[in-house]
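A single protein chain has been omitted; all remaining protein chains appear in their positions.
The block that comes next holds chain A.
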Amino acid sequence: MLIVTIVNQRMDDDLEEDIEDFASLLKQGGFGRIKEEMLSDTKGDEA
């Protein structure tokens, strides 16, 4: 149970970190930069 909790928590932390990263990317590079990054990321399985 402890391992399951740790794995889930790590996933949530990663997702929240993504939000923060995109927020700072938007401020720095504008809308175009964030679109590029999102398309690049979705070559994997993210949406």
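Here is the rule we go by: a contact is a pair of C-beta atoms (placed from the backbone, for glycine too) under 8 Å apart; a residue touches a chain by one contact, two chains touch by 3 or more; residues count from 1.
Criterion: contacts and distances are computed from a predicted model.
For the chain that is left out, the UniProt protein name among "ABC transporter permease", "histidine kinase", "(2Fe-2S)-binding protein" or "Carbon-monoxide dehydrogenase large subunit" is "histidine kinase". Mapped onto chain A, the interface with the missing chain covers residues 3-4, 7-8, 11-12, 14-16, 18-20, 22-23, 26-27, 31, 34-35, 38-39, 41-42, 45-47.
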